[in-house]
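What follows is a single structure, written as structure tokens, with notes after it.
Missing here is one protein chain; the remaining ones are kept as they sit in the complex.
Should a chain be cited, it is by its letter among A, B and C, assigned in written order, with residues numbered from 1 in that chain.
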Amino acid sequence: MNAAVMTTDTMPAKRPWRDNALFQGWLVLLLAVVFGALLAGVQTALGPTIAANKRNETLSQVPALLAPASGAAATAKLEIDTRMLPVSRGGRTAVYRVHRARRDGQLAGWVVQTAGQGYADRIEVLVGLSPEADVITGLFVLDQKETPGLGAKIATAPWRRQFVGKPAAAPLEVVKGGGAGANQIDAITGATISSRAVVAIVNRALADVSSQLAADAGKAAP
Amino acid sequence: MSTPSAAQRFVRGILPENPVYRQMLGLCATLAVTNNLKSAVTMGAAVLFVLVCANLMVSLIRHWLTPHLRIVIFTLTIATFVTVADRLLAAFLYPMSKALGPYIPLIIVNCIIICRCEVCAAKQGPLTAVADALGQSLGFALALVSLAAVREILGTGMWFGFRVLPAAWPDWVIMVLPPGAFLTFGLLLGLANWISARRGGKEEA
Amino acid sequence: MTYFVDILLIALGAALINNFVFYYFVGICPFIGVSRRVEMAFGMGCAVTFVMTIAAAISWTMTRFVLMPGAPLTRWAAGLWLDPQAAAGVDLSILSYIVYIFAIAASVQFVEMYLRRFLPLLYRSFGVFLPLITTNCAILFACLTIMSRLVGVDDPAARWDLAQALALALFGGVGFTLAIVIMAGIREELEACDVPAPFRGVPIALVVGGILAMAFMGFTGVDNGLKTALTPPAAIVAQAPQADSGNGASTP
Partner (left out) sequence: MIIWVTIGLSAAAMGTLAVFFTSVLGWANRAFHVPVDPRIEACAEALPGANCGGCGFVGCREYAAAVVCDAEPVDRCVVGGQSCTEALAAIMGVDPTPSLPYRPVVHCGAHTADRLLRAPYHGEPTCAAANLVTGVQGCTYGCLGFGDCQRACPFDAIHVIDGLATVDYTRCVGCGACARACPRNIITMAPFKAERILAVACSNKDSGKDVRRVCEVGCIGCKACQRACSLFTVQDNLPSIDYDAYCPDDLGDAIRAMEKCPRHCIVAVGKPSAKDLAALGDEQLPDVVAPDFKTTVDDTEWRG
């Protein structure tokens, strides 16, 4: 590459000493700094509302996923606190986001947020568990990109309702063509991979956390 | 070569120089978000907001643009306004922001905006630039809606979520999938060319 | 072993299964605009792949060390004024879009000047399409996917490192070049075909693109099969689908 640096005659260099690169790019510097500051301002202004939206989206599902409370407790307000539960099993550490729901002090149940690889892309689900973390009380699909019309049916209520009441201890299996036994889930016709993916995600999450949650439940119950 | 006035720019933007059907710009967003009408309309609104702000900003600073940093400055301005739009959408219209997902940031590289900045805003005054932005984004929104209407009704038999076709309609799932987008847009483009050729318009696109 | 399988799956996913053009719809403008002749399409593909790899490298480093919430550099810088606990709370992830597009535009401008100086012939054959690469959605999409695998993931083990990011960018570019060259080949044949006048040019190209997209849909799900095939049996028992398997570029 030729070492001689030619004067930039394409740039109308009115004042030669203003020739260095930084000066020509002054507009870019100014814009970059101004926009950086502007966006940071927007972030601090809107940040909390966006975070609230994100949290509400998951928390608004939690009541639906818990076991239906009976009697007086039904109307009491739910307090939900979320914590990250690191789990290491079989040489693999995974972090789960666990929401603990309490109704006026009494443990109402757990909701575990987990995700895994579906047919086409990630599937993010919420699994509701009973206080002793032994029975599944609900399932909600937060985010999925499965094939619309086929795999996307995992988000529909009828299919998800199959999970309610299934025992958490034994791993669930996917069965084709109805006749669902104690721990069997009927696959969606034409979308067996998606159905199997969701069941696998739920199984792994339960296998990872149910023991620890049950222990916590034992400790926490007054 | 007379530089067109604000009104001309506005009118041209919608049909004669429709950014999607005539200039073939912004195809990434056109194909991606038009599997349902709601996201198409929101994308149109987002592009309107960003295009107007970007055109305004660029036309204000057009005298200090240096040739070899021109593109960098345009993209920087557009990226800022898109981030602002994205944050506003996430704060106030969260479900829609989730539906549009990755395609909002792709407005930054939407060819329409950079092209309008280069062609119109960098050369003319703020008023013409804004008029041009309005025209172009309306044209863009029109194209999006036309495509989304066809794809959603064929794919799911619904418009904006309301069932239009009887439930017995076998959903053409392909319409909501990528191949459907290509096919529908190709056919619509052919139709547009045919109509304009029949109406004795100037040469096809 | 599973680390290389992971990289292979990312590469295969980006090139074929989740092909940027046919699955994620990015990079359509050059896909329609440039695919008139095969050599030009191939040249464009290489330029896009090159710029995409540079942009991915820059955006990964920027995201990992500055833009991520609690990124080391930001935490150190904030630590100068705030107490360490608050410093961890400083989050610059909002800057990600500007930083990426800044990196892309600058690298395209750099490549343009480099070509103009050392490869004038290639530069002239690109002509107007070189600046068009900046507005190429594929490159920004690659950066966004990398960001989503760094920021959007709460499980630290599943975060992508530089090698995985570069694998996505490089093979995403290869997938893009593949798509655009196939398209250019078909369109060269189309020139001699008897296409009705309103469909000549872009409309017929889009219809052909639709059929190509259908063909590429055949690849969906292949990476799952490959994943189970390639991961050694021992690992399967211990680890059913990972909390966040790295294969397949997911949208944030």
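Brief remarks follow.
By definition in this document, a contact is a pair of C-beta atoms (placed from the backbone, for glycine too) under 8 Å apart; a residue touches a chain by one contact, two chains touch by 3 or more.
All values reported here derive from a predicted model rather than from experimental measurement.
Shown chains touched by the undisplayed chain in the intact complex: A, B, C. Considering the whole complex, the residue from A:L29, A:A52, A:M84 or A:A169 that touches the absent chain is A:L29. Residue C:I98 is the one among C:V5, C:C29, C:M68 or C:I98 that touches the chain not shown.
Of the listed positions C:M40, C:L82, C:A163 or C:L190, the one in contact with the omitted chain in the full complex is C:L82. Interface residues of chain A with the unshown chain, by the touch rule above, are 1, 5-6, 8-11, 20-22, 24-25, 28-29, 31-37, 39-41, 43-44.
In the full complex, the hidden chain is touched by chain C at residues 62, 66, 74, 77-78, 81-82, 86, 89-92, 94-95, 98-99, 102-103, 106, 109-110, 113-114, 116-118, 120, 192, 194, 196-198. Not every partner is drawn; the one left out touches chain B at residues 1, 68-69, 72, 197-198, 200.
Keep this in mind: only the chains that are shown with their structure count from here on.
Two chain pairs are in question, A-B and B-C; the one with more C-beta pairs in contact is B-C. Separation between the centroids of chain B and chain C, computed from CA atoms only, is 22 Å. Once the centre of each chain is set as its mean CA position, chain A and chain B turn out to be 31 Å apart. Looking at chain B, one finds that residues 68-69, 72, 76, 79-80, 83, 87, 177 touch two or more other chains. With touch defined as above, residues shared between interfaces to two or more other chains in chain C number as follows: 94, 98, 102, 251. Contacts from chain B toward chain C in the complex involve residues 24-28, 31-32, 68-69, 71-72, 75-76, 78-80, 82-83, 86-87, 101-102, 105-106, 108-111, 114-115, 174, 177-183, 185-187, 189-191, 193-194, 197, 204-205. By the touch criterion given at the top, residues 35, 61, 64-69, 72-73, 76-77, 79-80, 83-84, 87-88, 90-92, 94, 98, 155-156, 171, 173, 176-177 of chain B touch chain A in their complex.
Partner chain B is touched in their complex by these residues of chain A: 10-11, 24-25, 27-28, 31-32, 35, 38-39, 42-43, 46, 49-50, 53-54, 57, 143, 147-150.
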